[in-house]
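A protein chain is absent from this complex, but the other protein chains hold their places.
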Amino acid sequence: MLKKIALEKFGHLVSAIMEKGPLYAPVKGGKAVDFQEIRNPADVTLDFYNTAMSPKFVFFPQSEDMIRYSLGKEATEAEPVSLNAKPSVILGVRPCDAKSFEIMDRHFLGAGVIDPYWNDKREKTTVIGYAFDPSTAADPADFYNTLGISASDTAGSDIFMIRTDKQLLFKGITEKGDRLLKDLAVLEQGSKTEEKMFDDMAKKSSELKTRFMEIKDDAIARKFVQVFDNKEFWEKATAACISCGACTFVCPTCYCFDISDETLFRDGVRKRFWDACMFTDFTLEASGHNPRPRIFQRYRQKVCHKYSYHVDKYGCISCVGCGRCTRSCPVNIDIYSIIESASKL
Amino acid sequence: MTAMKKIEENLKKEAKRLLEGGEVSVVLAYGRGYDENHPVPFAARKAEDADSLVFNEYCTFNLARYLPKYPPKTKIAVAVKAADSRAVVQLIQEEKVRREDLVILGIPVTGMKDQKTGEVIDNKTTCNMANPVIHDILLGDEVHGFQGGSPYDVLAELEAMSEDARWDFWKKEFEKCIRCFACRKACPMCYCDPCFMDASRPRWADKSPTTDGHLMYHLTRFYHLAGRCIDCGECSRACPVDIPLYLFHKKLAKECEAMFNQAAGMKIEDKPAMVNYGNQDSDEMLK
Amino acid sequence: MQNPYIPMPVEVTKIVTEVETNDIKTFRLTFVNKEDEENFKYLPGQFAELSILGKGESPIGIASSPTQPGYIEFTVQRAGLLVTGLVTTALHDLDVGARMGVRGPLGNSWPIEFLEGKNVVVVGGGFAFTTLRSLIHYMLHEDNRSRFGDISVVYGARTPGLLCYKEELAAWEKRKDIKMHVTVDKGDANWKGREGFVPTVCKEVGPSPENAVTVICGPPIMIRFTLPVFFELGFAKENILTSLEMRMKCGIGKCGRCNVGHKYVCKDGPVFSFEELDRLPRDF
Partner (left out) sequence: MDFEPRILGIACNWCTYTGADLAGTTRLKYPQNVRTVRVMCSSRINPSFIIRAFQLGADGVLVGGCHPGDCHYGTGNLYARRKLAVTKKILEFAGMEAKRFRVEWISASEGKKYAEVVEEFTHDMKALGPQTKFKIKKD
């Protein structure tokens, strides 16, 4: 199903979606553009390259309440936080980020245990993907082409949106997407010409834009098993690393979290919240033993997790080449260069 | 040859000489990153590494940050710009590194640029000095007559605000925090292990990212850096969500200079400001 | 759908102080809801998350055996004051009758089917004996005993006062169907048993590798010195099993903390054979 709307009517579309439920979309705030829950339709912007933070927080918020409790003298009263996400829409997700949702699904919904928090929000949310503009150059940090993602890849999107000179074209990818498209009366039916236009645009943006190298999931997974013990390589590659958590927090496929109880006077919440394998105390055991005390070991864990362990466990690389980690790194460590030099070893 | 290029040539030359002669076992400087505008901090350990050193207007990192992690008695050459040299001095004052272990390669330079925005940062996020306060070898010509205004000019707007407006400003900024700790990790003065934020008893701030916890973290960190912050601006450049931490640090540096008559990291002989107390202090500072 | 992050309510019904230093206690927990007890089906070697709201959760190996119905037991050491240890400290402050939470059972177990028909050598050190105690109880139960070959146990602690489960050890000593070798690093005036380190005792006992499996649990230093003894005796790597320890949070393979290579210790472990560990990166 192909639908369309004129660019100047975009605001109407935003309002129409907001009537159906919460909408997450890119908003310009300060220097960066980031996804936010929209309060005012005029806030939404489509003029951005990619957001500073990944949209994973829509399904996996940085901090999420699990149990609310109240400590009493005699007994503690506790109430699990109920799961009742509203049907919502996330609009303007770049192809690499849309792909990241699929990768995260394999973790949160796979391996025998379904994560109820992720599942609740994920199944009720419609993802509207948004093609990278084929006429502008990619950011030098990006390498999504390497991970087999094109500038207009529809994987992970329920609806895919392409922007032309005068209008926005929407194509339903999944049933969920088609349903929403049908529901949005403000959209017009696309013609045969426009369908061809959509396909042409899609084809055009499958050309290489970002940094690229040939990698095969299994081969790279084996490679890192082999490189694992090459201490010299890792120390050199990560010599500048300052062990902050910026790369993992902006990453669309990092899912590590911590659980902690936080009490204020009597009342408290058990929450889970993002954690980073780059922090010193990530693996510090109560006994005082830390299996990964050195920075290179932690960085190695991050890279090997994405490119080796994840392949062994879930059958795909857990990286989409969005380049966020490289862009946000305070000391410009570039994961692409590390993969590249490791694969040459 | 531009001044930057000349510094780069000298950096390579001196690094090679120091490493070849065995005078130092490591040279902390800058190497090429994934493109020109994104250099990386680079530790040269062999003479041949020296060829891959670079210097350009984007080499903003404060390399003093890496000094405390080396075991004592490691001979280190470190390339420092003006603010970075103050960090080295401050670390020496705090006995985190020893002067005799260091060969300080001073870089007199102005016009450094922010990697994200390309703006010149001289008097904006750094201390607006051109020449290192200490050096063994100077890699370029000393800058004379550099006038960029006071490093504290950028504070004017915030200082003029009402308390309520300032609170609104900081509240909005702290709410952006994602607790990645890039600010503390990039800071040359944040070397505590463990940091007060990692302690579980007492737990000073919520472990989960709450706004109240952000407030506690940032205010306490500002306090820990009062009188010690050398105004290099690394915290703000490291921040992935662009919190202007440098403003707060600058304000405290300014106040500490006024109250304690001493700027951080200027003279090796100084005692760190917070422990340099005495009867001469006036109660006026508490008003 | 059952939310795997929500603990089940339990009541502390018995507390035993195991050692003279008072920092290791065994807690007997009884389920508040009958259906929770029925759902809590476990095997020796599995663990559970003990939850005290306001403090947090702590993953602890189950020390009781499924052959002891009606309750579950956990032996807990009060963890160091420097690092977290919030939960274990709070646990130690509990009295009989207190309510808390349990989430589990989690992880894999000692591979019972693999052990069946074989001689089992159980080697334990210090307080890491907990899930081994579970295994011994399980194997010695009258319904199960015939399924296993000879059972011998080498258990060591630093001093006699630091041996856990003293009464049970004494009871097992008297049995014919299990060979006990309890040792301490240094005895005291009342100690009549063996003295010596676990690796040395293992060497003296010298179990035959023929159709035998070793189950070993203890401090890293003990494991490091005991392993070569068993290799020398001729045990193959796949016949030496151990239980790994890693910092855990969720216990169900989601929080990404306890991985060694592509295995999550909380879900794919904690029990591994040394042959499996050999194939994983040295990251623990």
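Every chain is named by a letter (A, B and C) in the order it is written, and numbering of its residues begins at 1.
FYI, contacts are C-beta pairs under 8 Å (C-beta built on N, C-alpha and C of every residue); 3 or more make two chains touch, one makes a residue touch a chain.
Keep in mind that what you see is a predicted model, and the values were worked out from it rather than measured.
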item: Left-out chain, listing which of the shown chains it touches; value: A, B
item: From B:22, B:72 or B:278, residue that would touch the chain that is not displayed; value: B:278
item: Of B:95, B:164 or B:269, the residue in touch with the unshown chain; value: B:164
item: Contact footprint on chain A, counting only the chain that is left out; value: 264-265, 267
item: Missing-chain contacts mapped onto chain B; value: 158, 163-171, 196, 204, 212, 215-216, 219-220, 222-223, 226-227, 248, 251-252, 255-256, 259-260, 273-275, 277-279, 281, 283, 285-286
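By definition in this document, only the chains that are shown with their structure count from here on.
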item: Distance-maximising chain from chain A - centres being C-alpha averages; value: C
item: Inter-chain centre distance, chain A versus chain C - centres from mean C-alpha coordinates, in Å; value: 39
item: Chain centre separation in whole Å, for chain B relative to chain A (CA means); value: 32
item: Sites on chain C at which at least two other chains make contact; value: 83-85
item: Residue numbers of chain B (touch at least two other chains); value: none
item: Complex interface listing, chain A residues touching chain C; value: 66-67, 69, 71, 75-76, 78, 80, 83, 107-108, 111-117, 225, 228-229, 255-261, 263, 268, 270, 272, 275, 277, 282-289, 291-292, 297, 301, 304-305, 308-313
item: Complex contacts: residues of chain B adjacent to chain A; value: 33-35, 38-43, 61, 65, 115-117, 176, 178-182, 184-186, 193-194, 198, 206-210, 234, 237-238, 240-242
item: Chain B partner contacts - residues on chain A that touch it in the complex; value: 30-32, 52-53, 62-63, 140-141, 239-240, 242-246, 248-250, 258, 260, 262, 271, 273-274, 276, 279-281, 326, 328, 330-334, 336-337
